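First comes the structure, then the notes that go with it.
The complex appears here without one of its protein chains, the remainder shown in place.
By written order: A, B and C. Residues from 1 in each chain.
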Amino acid sequence: MKSYIVQLAATRLLPVTLILSLLVFYRGHNEPGGGFIGGLMAAAGFIFYAMAYDTAKAEKKLRVSPLMLIVAGLSFAFISTLPSLFAGNPFFTGEWISLNIPLLGKLKLGSPLLFDLGVYLAVWGVIITIIFNVMEE
Amino acid sequence: MTGILIYLIILLITALLSPILIRKGGKTAPWLLSMVSAAGFAYLLGFAGFISKGNALNYTIEWLPELYLNFSLYLDGLSLFFALLVTGMGSLVLVFSGNYMKPYPMKHRFFFLLLLFEFAMLGLILSGNLFTMFIFWELTSVSSFLLVGFNHEKPEARNAALQALLITVAGGLAMMAGFIMLGQMAGTLEINQLLQSGDIIRNHPHYLPALLLVLAGAFTKSAQFPFHFWLPGAMQAPSPVSAYLHSATMVKAGVYLLMRLSPVMGGTPEWKYILTITGAITMILGGYFAYSQTDFKKVLAYTTISALGTLVLMLGIGTDISIKAAIIFLLVHALYKGALFMIAGLIDKSVGSRDLRKIGGLSKVMPTASLAAIISLISMAGLPPMIGFIGKELIYEAKFALPDIGNLLLVAGVTTNVIMVAISLALIFNLFLGPLKYPGEKPKRPAFALRIGPALLAGISLIFGLFPARVADFLLSPAIKSIRPSIDSLKLSLWHGFNEVLLISFITVAAGVVLFLLYRKVNPLLTHFNTKVLTFRLADTFNNGLNMFLYLTKRKTSFIQSGYQRFYLMAIFIMTSVLAWYQLIYTWPEIENISFSKPGFFEMMILLLIVSSTLIAVLVRSRLAAILSLGAVGYGIGLLFIIYGAIDVAITLMLAETLVLVLFMVVIYHLPKFANFSSKASRLRDAAIALLVGGFMTGLVLKAGQLNLNPKISDFYVENAIPLAHGSNIVNVILVDFRALDTLGEITVLVIAAIGVVALLKLKTKKGSAT
Amino acid sequence: MEILLAIVIGLLYAAGVYLLLRRSIVKLILGIMFFSHATNLLIFVSGGLHKGQPQFANDGINAVSSNPTDPLPQALILTAIVIGFGITAFFLALMYRFYQVTGTEDLDDLKEGENK
Partner (left out) sequence: MILPALPILIPLLTIILLLFSFQRREWQPWIGLTGALLQLALALFLAIQVKTQGILVLHTGNWEAPFGITLVVDAFSSIMLVLAGIIAVSVSIYSMDAIDRQRQSFFFYPMVQGLLMGVNGAFVTGDIFNLYVWFEVMLTASFVLITLGGEKKQLNGAIKYVSINLVSSLFFLAGIGLLYGKTGTLNMADLALKLSLADNNVLMNTSAVLFFVAFSIKAAVFPFFFWLPASYHTPPVAITALFAGLLTKVGIYSMIRFYTLFFVQDKLFWHPLFLWIGGFTMVIGVLTAASQYDIRKILSFHIISQIGYIIMGLGIFTVAGIAGAIFFMAHNIIAKTNTFLVAGLINRITGSYDLKKIGGLYKIRPWLSILFIIPAFGLAGIPPLSGFFGKLILISAGFDAGEYVISFIALAVGLFTLFSMVKIWNEAFWKPRPEGLSPFEGENEKLPVSMVIPVVFLGLITLTMGFAVKPILEIAMNAAGQLLDPKIYIQAVLGL
């Protein structure tokens, strides 16, 4: 698999899959998609990269260790439960704010989105961890 | 009464501190411990005047009143009598042990256990609630276990301890059930209230089972036939333990319980027959085996069994005079048997043997001890002027007074007593008088601490025999009145004129002398007979039974816990099928109609794909094909989801399926090929089980639509996804908002699984480091 | 269709059980996966089948079609799939490690470990 073409493809595809995965993740609240599917897609790019080169290079490309992705994911999920407390609502209540951003229009941000981001990161980290470890064997 | 509670606590604390005291205190330590016990004796004796006026004391701390369980103490004539016995004997035994246990390196633990036992026994006696009594009862079993196994490096000691524990605890558990039933009958287990509820209990339909259960406890503890065999085994314990637990106190606990409960449960024909028959058998058997033993301690153990039988017999007869006889005989026996066991220990220690055939004429080397022994033996033989004589006379009188089975019992009683006389004489003339014999070095004169106990006890036997009336008024009458308040006060005297009782006593002694003269000839014969013909021993049977049981469980274990994974799964599937099929058939009539829609072409194709891939996966030999077929099944299901509008699920399923397939491929690359392991028969059997499970699952799915309790909660999600949760992908909104907690758990599972994969693949510990 | 699906579910369970009862560890895992596919399908079917568009809520109006497929079982299945994925991955790693250590994939070899 370690042909130049594949390596080139993997390198070029990596940002594409990442952007695509973010898109899928963000769309998820209204259309098919969401944290799990997004995270999977993000991981897919790196898996392909690791197949083209090797896992060490892929991990380097990732910059953070997969474990930290996992920790970040769990942390976001955990933090997303906190706004409800400050708002005086029961635990895990979704708290929303609306932002008017030029060009993009009305953007609705809420703790469920943050939670989904946590899912996205965690799934990303988990899949990379599993696949990389198995590949290294 | 709080004073008595405080004394109990002091006793417990003394027990806890005793190891330190023994280690640090040197020679005086046992004396100090003995003083604690003696102080208890003196303190309790102070109550005698008050109690003898017919008073009783009660003290209750609530513990678990819902189940009639309280911590209660109760002091009346009966418990005072026993409590004095326990503390009095305790102080003597402690002094005796001080010297006897000197060479043992673990003697500090011995004293702890002995005092713990004394605490437990005293608590048992003073309990004012049957459950309190049960708690102490078990504590005596446990401390007895630890004491019998004190020489724990000997396998026989461990075995004897185990046997004694299992039998007494088994009885104890039965007794507990009996107590629970008593509580449910009477609504209380407080002794002072139970004493008033005798009629309710005796007329209750559960009376007989409750009685049997309680008797199981009393009989095991008091070594009645057929549970008696643990007692000779318990002779593995150091001699002070035998003197204390296995003659004077613990084995009397069962008798005490019978006395305590005789106003509550006694007097019925059931009570009478069970007790007299068991008692009589135990009495005779004990006598016979005592006569045919050669080990001094074993002789004493069997005479103890015989005596316990006599006591149970007396309580079974249940007439006024038999109860009197029981109380007196109990005291008599405790006095002489305690002394004799200590002497047995003393002989063992200074001569190094207890074999009656090898030692003799000990009065030449140990005059005081021998004198004490002889006095005690005369008491055991029931000869005047000892208190034993009075006891025996009363027993005869009691048996005379019984009209129906009295004659039979009298014969049994006389036989037993003849044996007792013979044994006593044999021991007196062979062991203590006569020519000096010893197996090893010349025995030394035993220390003062060893002699004082037996001497005191023998002296008391003598004094009580000479002046019985005092004891009767002060101690025995109140005890008897607690058992049966209607009895007039007890009049005791050594001489009560010529009557048929005295005549029988003469016959007994004469026959006893004859049997004694035959002893040297008969004893070896009987020993021979016992080893050759009477090879049946309950203790061995018990052990064999235990071994058999262990063997069977081992066989059963290797059958049940076979180690074959698939049999475990098979059991689960079969059991599930049985239950599910039963319920399916049972609830089938409730089903009204099964709704269904018409399948379209695409669905049919997909179903066909799923079915055929499934069959391939099951039947194919190649691993790769099996895995790929599994993937096809997954994708097929994904397509179904798409058709039925579950797009997110479909994408997720297919992605996950793909990932699993990739992983599978990577892993499978390293593994060997399938070997064809199973036979055709087992494949058929497994297929049958598989169809059973699949069949009920189909049934369940068909049935699922039957009970439709609308509205479904999902209607709420559909309505509120946008207005309240700001999202139009309802499934996703459910995942991140409505049921976000599920998703939180879900990613936790993922994280844990990922870490698990890392740990599995990366962590390689040394073999055997898992500790 | 429900009847057909019920039979297919039963078949999937049967296949799962049959594979679970084999001696090969690979088949054991296949069996578990069949079990889990069958269960997912079962949840889906017992929630009620309705053909058609995926269900998305519209602004203002509550539902797309008058007879939509129940979204809740979908969410449940989704969660179950993800969980199942994690556990399967772990089980695969376990199988791999097991083979590495013992050199066999015959489950009957597990017997020794137990009756020591």
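Here is the rule we go by: a residue touches a chain if its C-beta (ideal position, glycine included) is under 8 Å from a C-beta of that chain, and two chains touch if they have at least 3 such contacts.
What you see is a predicted model, and the numbers here were worked out from it, not measured in a lab.
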Omitted chain's touching partners, listed by label: A, B, C
Residue in contact with the excluded chain [from B:Leu624, B:Met665 or B:Leu741]: B:Leu741
Listed residues B:Tyr273, B:Phe506, B:Phe529 or B:Phe549, member touching the removed chain: B:Phe549
Contacts of chain C with the absent chain, listed as residue ranges: 20, 25, 28, 32, 35-36, 38-39, 42-48, 72-73, 76, 79-80, 83, 86-87, 90-91, 94-95, 97-98, 101-102, 107, 110, 112-114, 116
Residue ranges of chain A at the interface with the undisplayed chain: 67, 70-71, 74-75, 78, 81, 84-85, 89-94
Where the unshown chain meets chain B, residue by residue: 62-67, 69, 106, 109, 131, 134-135, 138-139, 142, 145, 149, 152-153, 155, 158, 161-162, 165-166, 169-170, 173-174, 176-177, 180-181, 183-184, 549-551, 553-554, 556-557, 560-561, 563, 565, 567-569, 571-572, 575-576, 579-580, 583-584, 586-587, 590-591, 697, 699-701, 703-714, 716-717, 737-742, 744-746, 748-749, 751-753, 755-756, 758-760, 762-765, 767-771
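Keep this in mind: only the chains that are shown with their structure count from here on.
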Pair of chains joined by more contacts [C-beta pairs], B-C or A-B: B-C
Centre-to-centre distance between chain C and chain A (centres being mean Cα positions), rounded to whole Å: 25
Residues of chain B engaged with two or more neighbouring chains: 647-648, 652, 656, 659, 663, 667, 670, 728-729, 735, 743, 750, 753-754, 757, 761
Per-residue overlap in chain A, given as positions that touch at least 2 other chains: 30-32, 36, 123, 126, 130, 133-134, 137
List of chain C residues in touch with chain A within their complex: 54, 56, 78, 82, 86, 89, 92-93, 96
Sites on chain B touched by chain A in the complex: 647-648, 651-652, 655-656, 659, 662-663, 666-667, 670, 725-729, 732-733, 735-737, 740-741, 743-744, 747-748, 750-751, 753-755, 757-758, 761-762
Complex contact set, residues of chain C against chain B: 1-24, 26-28, 30, 33-34, 37-38, 40-42, 44-46, 48-60, 62-63, 68-72, 74-75, 77-79, 81-90, 92-97, 99-100, 104-108, 110-115
